[in-house]
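Notes follow the structure.
The other protein chains are all here in position, but one chain of the complex has been omitted.
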C-alpha cells in the first residue's frame, strides 16, 4: 500500500465509529500495539520538545525507506504516534516530505492538530519530516 | 472678616456669573492682582510639586497670623492661588488648619479639586496647612 | 446571602458548552472567570472616558485618572494597606516579584542568604535565582513533608544573621496548601529579614490584612481574582520600597530628566514606568468590589464544603492519589491515578466538557519531590457546584476505565 492508501484505510477504519469515545478507545488500542523504541534509545536527544507527555522518536534507514520507532509515557499520545507511524514508517524520504496530514482532521482528531497543542503532534510531524530530510540528503550524496 | 466670612464673600461674588467663562475671567483678574512673592524668594525650595505650572509659595509669621505670598507662571493657577490666599492669608495657624475647602466647589471650581489634577491645587492647600502646622508648633513652644 | 444560582448568572461564560457538554470550569487556579460587571467596566472605560492618565489637563484624562486612582484606593482598602502610595499597580504577580528581586540587586552582598520554599511557583523562584547570580547571594530552600507542608523546624535552622529575604507563597498553586505565613514572617523578622509573600493563589479565597500579618511585600494578580489579565499588585512597606532601585525606566517614573542626570519620582510612580494597563487597573478595582460584596467568609465557607465533598468523592476512586493533604488547604485538588498519565486524564475529561489543568503547574520542584511527571489539578471557585463535582468524578471514572 502506498501512503495515500494507508491514509484512506485509516479514514475508513475511523469512520465506523459513532462518537469520540469509540474513536479514542480505538486510538488507545492502536497505541498499545505501537512498535516500541528500545529502552536504551530513550535518550534525551530522542525526546521531542513541546509535549506535556514525553515522546521519544527514533529513525533508521533500511535501504531507501525510513523505519520509525517511538514511545510515550501517555497512552493517548502513544495512540497518535501509532497512527502517524502507520502512515509514515517504511516510506521513502521524499514521500514523507511530500505527504500532507489532512487525514488527521478527517479521522476526527483535528483538535490535536493545533500548533499550540501541548501534545506536540505538530512537533512530532515536524520531527518525522526533519528525519526524512536528513536521510534524503544522505541518500542523494 | 473671619475665614468663614471671606469664603461666603467669595461664593457671593462668583454666584453673579452665569457661565464658566465669566468665572474664569474673574479668576484671571484676581490672579493679576496677586500679592507677588519677591523674585529672590522664587527659589526651588519654595516650589510646590505636582503642578504642571510652577507655583512658589512663601509664608511669614506676623505676630500670631501667617501671611502668604505666592506666584505662578500660569495665569489660571495664579487666579486659584489668589483665591486661596484671600482665604488663608493673615489667619491664625489653627484657623488655617481647621478650615475646610468646600467653598472651592461652591464657587464652581470643583474640577480643580481632584487630588490627581495637574494644577496642584490640592498640593497647594496641603502646603498651606503644612506651613500653618509648622508655625503653630513654633508658637506653642 | 450566598445564592449560587444568582452568582452563576453573573458569569456569562458559564452558559457555554464545550464539546457538546455544559462547561465545567475547574481551572480556577490558572485564571478565574469574570463577572459581567467587570467586563462592563472595561467596555465603559473604552466607550466613554478612555484617555491616558496622570498629567493630562483635559476632562477625559482627569476622569480616567480619578477612576484609576480610585481603583488603587480599593486595592489599598481591601488589603488594609496603610497608604495608597504603597500600592504599586503592576502587570501581574510575576512582574511584581521581579520588581522586588531587581530592587535588591544593589542591596544584597555576596554571601548574603535568601530563603525560598520548596513549593513555589516558578515566578517566585527564577527571579531570585537571577538575583543570586547577579549578587553572589545564596539561595536556601525550606523543605516540605509528604503532605505538602513546609517543615518549620528546618526553616528556623536556615535563618541566621545572613538571611536578608524570605519569599514564600501564601497558598501553593500545585498543592493547595495554605502556608503559615504569620509564623514565617515573625521568625524572619527576628533576624531582620524581609518577607515577600506571593498571594497569587490566596487572594481569591482569603482576605489578607497586610498590616496585621506585618508582611513586608505582598503580591498578587487580578486575573485570579475575577479581574482582567495584565494587571496585578505589589504591596511593599514604604520604607522598604523607598530603598529599592527602580525596575523599569520610562515615563511617569521620573521627576526630572536631563541627559546628564535623572531623578526618580516618589512612590508609587517610581515603579510604574510607562502607560499602565488603565482599563485593567480600573476593572481590578471593580473585581475587588464584587468579591467583597459576596463576602470572603461566605466564599470560604462555600468553597470549603465544596472541596471537602470533592475530596471525599474523588478518593473513592481506586488508585487515585491526592498530592497536598495538609489540613490547611484551599480549593485545589491535585491528583493522579496509578498507572495513568495526567495528560491522558485531562484529555478525556475535556471531551466531557471539563476544564482541569494537567502538568507541572509551573512548580517543577514539587513534581520532582514526588517523583511524578505532573498531576491533574481541579481547582474550585465559589461559582462551582456540587453537581459539577459529580460531573468531574464521573468523568474521571470514565477516563480511568478507558485508559487502564
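All chains are identified by letter, namely A, B and C, in their written order; residue positions are counted from 1 within each chain.
Everything below uses one rule, namely that a contact is a pair of C-beta atoms (placed from the backbone, for glycine too) under 8 Å apart; a residue touches a chain by one contact, two chains touch by 3 or more.
Since we're looking at a predicted model, the values are computed, not measured.
Residue C:228 is the one among C:103, C:228 or C:373 that touches the chain not shown. Contact with the chain not shown here comes from a single listed residue; of C:109, C:145, C:160 or C:275, that residue is C:275.
For chain B, the residues touching the absent chain in the complete assembly are 20-21, 24-25, 28, 52-54, 73-77, 118-119. Take chain A: the residues that touch the chain left off the picture are 52, 111, 114-119. By the touch criterion stated above, the residues of chain C touching the omitted chain are 12-13, 16, 18-19, 23, 25, 27, 30-31, 33-34, 38-39, 42-43, 46-52, 55-61, 91-95, 97-98, 101, 116, 121-123, 125-130, 139, 141, 221, 223, 228-231, 246-254, 256-259, 262, 273-280, 343, 346-347, 350, 354-359, 362, 364-365, 368.
Note that in this section only the chains that are shown with their structure count from here on.
Centroids built from CA atoms put chain C at 39 Å from chain A.
Shown for chain A are the residues that touch two or more other chains, of which there are none.
Taken residue by residue, chain C touches two or more other chains at no position, since every residue touches fewer.
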